[in-house]
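Only a single protein chain was left out; the remaining protein chains are all shown in position.
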Amino acid sequence: MIAQNIAFTILAAVATLAAVRVVTTRNVVHAALYLVMVLASVGALYVLLVAEFVAAVQILIYIGAIVVLFLFGIMLTRATIGADAGLDNDQRWIAAVTGLFLLGVLTFVLVDAFGDDRLPSLENMSREALTAERGTGAVGDAIFSTYLVPFEVVSVLLLAALVGAIVLARRE
Amino acid sequence: MLVNQFLLLGAVLFCVGVYGVLARRNGVLVLMSIELILNAVNINLLALGSLQGPQAAVVGQVFALFVITIAAAEVGVGLAIVLLIYRNRHSVDLDEVDLMKG
Partner (left out) sequence: MLENAWIIPAITFASFWLILFLGKRLPKHGAEIGIAAVGAAFVLSCVAVAQWIDRPATEMVTAATGAGEEHGGAGEEHGAEPEEHGGAGEEHGAKPEQEAGHALGQVRILAAEADGEHGEEAEHEVEPIRAAVERNVTWFSIGGIDVTVGTAVDGLTVVMLFTVTMISLLVHVFSTNYMHGDVRFTYFFAALSLFTTGMLLLVVSSSTLQALFGWELMAVCSFMLIGHWWEKKENSNAAMKAFLTTRTGDVGLLVGIVTLFFAAGQTFDIARINEAALSRGVPQTALVVGAAALLIGVIGKSAQFPLHTWLPDAMAGPTPVSALIHAATMVVAGVYLVARLYGVFWSAFDIGAGGANPVAIVGGITILIAAALAFVQRDIKKVLAYSTVSQLGYMVMALGVGAWTAGIFHLFTHAFFKGLLFLGAGSVSHAVHSFDMKADMGGLRKYMPTTFATFLIGSLALAGLPPLAGFWSKDEILLGAAENGYRFFEVLGLVGAFMTAAYMTRCVYLTFFGEYRGHGHPHESPPAITVPLAVLAVFSVGAGFLNAPGFELFGTLTENRVYLRAGVPHHPFEVFPAVVSTVVVLAALALGYLLFFQRRLPRGVTSRNPAARAGYGLLVNKYYLDHLYTGVIVGSVKGAIARGAYWINQKVIDGVVNGIGIASKRAGGWVYRHVDQEVVDGAVNGAGFGAEGFGGILRTIQTGRVQQYGALLFGATAVLALGLVIFV
């Protein structure tokens, strides 16, 4: 339990600091690299929540594909490589106030609603039982039985996004 | 572990993302901030799923996967739009994109 809490603390700290750097850094490429840090630590947090398949997908899709896509985007839009003072707009303070206000409200609501609720302890369960209960197999079963229709819809959505992206980005 | 550990981390990431969306001028950076928001959502889905027991945990995972898929679609289309803006205006500065101005 202690080990988990230590792990959580480290990961949460890394994620938070990296996230703050993503939105404050003056270097676009650095922002993408900080984003990798956020995504990796959030992926590790998924493992703490016994969701190893989601963690794997997080690494594969987010870091493997999406961040690479971002880097391509940075490259293709010829952003300044290196420090660039003009990355923020003039409503930074409004945004900061909005964000902090939102954080305050959310914190209040969450503490009010969940207080000291603990996640159910999984210490006593065997690895096999845990895998059978919420492992990759269980997730696959759920996707391809109960959530088959949403799954198909999502695949169509991806196709539509693909077509849309090509149409948008293609040169005439 | 408290469930609030995760939920509050989610809230922090969400708000940082909101700040980024509102304060960044570069279109690509705005899209990155949106990814932060979506990650916050995923943390919430998984944490609340675990809180409710094994079946809900699986449901939470399934939805987190859907969110990741949709994030991928969103980035694809979003970057295409940013690229198009860049091609037309030679800049991805969102302050200049004010066609909605009344």
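Order of writing sets the labels: A and B. Residues in every chain begin at 1.
The working rule: a residue touches a chain if its C-beta (ideal position, glycine included) is under 8 Å from a C-beta of that chain, and two chains touch if they have at least 3 such contacts.
Predicted model, so just to flag it, every value in this text is computed and none were measured.
Peer 1: Of A:A13, A:A65, A:A83 or A:V105, which sits in contact with the chain we cannot see?
Peer 2: A:V105
Peer 1: If I consider the whole complex, including the chain that's not displayed, which of A:N27, A:Q91 or A:T131 touches that chain?
Peer 2: A:Q91
Peer 1: I'm checking contacts with the chain that's been left out. Which of B:V3, B:L22 or B:L36 qualifies?
Peer 2: The single option touching the absent chain is B:L22.
Peer 1: Please output the residues of subunit A touching the missing chain, sorted low to high.
Peer 2: Looking at subunit A, the ones touching the missing chain are residues 89, 91, 94-95, 98-99, 101-102, 105, 108-109, 112, 148-149.
Peer 1: For review purposes, identify every residue of subunit B that touches the missing chain, sorted by number.
Peer 2: 18, 21-23, 30, 94-95, 97-102
In the analysis below, only the chains that are shown with their structure count from here on.
Peer 1: Under the definition above, what is the set of subunit A residues touching subunit B in their complex?
Peer 2: 1, 4-5, 8, 12, 15-16, 19-20, 22-23, 28, 31-32, 35, 38-39, 42, 45-46, 48-51, 53-54, 57-58, 61-62, 65-66, 69-70, 72-74, 76-79, 86-89, 91-92, 94-96, 98-100, 102-103, 106-107, 110-111, 114-120, 133-134, 138-139, 142-143, 147, 150-151, 154, 157-158, 160-162, 164-166, 168-169, 171
Peer 1: In the complex formed with subunit A, which residues of subunit B make contact?
Peer 2: 1-9, 11-20, 22-29, 31-33, 35-36, 39, 42-43, 46-47, 50-51, 53-54, 57-62, 64-66, 68-77, 79-84, 86-87, 92-95
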